[in-house]
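Below: the structure, in structure tokens.
Left out: one protein chain. Kept in place: all the others.
Right after this comes chain A.
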Amino acid sequence: MFKRKLAALDHHAPDSVNINDEKEIKNLVSWLENQKIRRYKIEDRGLLQADGPEWHTNFDKYCKDLASPVVDGSMAEKLEWLIGYAVSLEYADDVEKYKGQTAENVGKATPNVPKIESSNPLDNMDFESPDFKKGVIALAQILNITPHPDHLITLKAVSKVVRERLSQEALDNPNNIVVKGKPFPFQEADLGFDMGDYVLNQAAKILRLLYIHDLRDLQTSINETIVAVQSITADPKTDTKLGQVGR
């Protein structure tokens, strides 16, 4: 929990804080106060190191002193607010430095074009060039794929179709590889719940179908595993001499 915020605060172990351990909570709160928040005078900060139930009283008072809006919440909620508060203080300390870090700019900092020079010609392509976009759309049209506004998603779909339907195996034995499903009127199928909105319901139906598709793949690989094990263990026997018909 809190991994990202703690990392932003330069905490020494952002990954491993266990908020179910009282000792670790105590250390975390005390670290926040000493290093980031500094609400109390140094000599008063010992209150946040107290033992037993006294600590909880002190902690609640501390939250109150900081005007935390989380009054009745769980410990996790209280800590969440406290760490967030520390982050906001950190931000306020140097607004100029941090204000450029918006989601858009962070996205730009990790561009789609790989920086490593490579002998693979694909790595040197400009995935954002108009030529490339046009190419993807053309490819999608040939394969009868509805283009997505984001050409990279369209490209993923193209790649999936090529991998699953146009592989050498699939071309040699289309009957074995290409699943021949029967159309099922899923529009009439019971969704099991109603979200009160036609479009949302449609989206939920499609999600359900995708989920069923994944589940089918999982079940198929389970079956394949069972069959593989059976080839070692199976030895069915019958002995008609044992049989006896009753009355």
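Just so we're on the same page, a residue touches a chain if its C-beta (ideal position, glycine included) is under 8 Å from a C-beta of that chain, and two chains touch if they have at least 3 such contacts; residues count from 1.
Throughout what follows, contacts and distances are computed from a predicted model.
Only one chain is not pictured, and the protein name UniProt records for it, out of "Protein FYV10", "Ubiquinone biosynthesis O-methyltransferase, mitochondrial", "RNA-splicing ligase RtcB homolog" or "Dimethylargininase", is "RNA-splicing ligase RtcB homolog".
Here the missing chain is touched by one residue of A:Pro69, A:Pro149, A:Gly196 or A:Pro236, and it is A:Pro236.
On the side of chain A, touch with the chain left out of the figure occurs at residues 182, 184-186, 189-192, 208, 212, 215-216, 219, 222-224, 226-227, 229-230, 233-240, 242-247.
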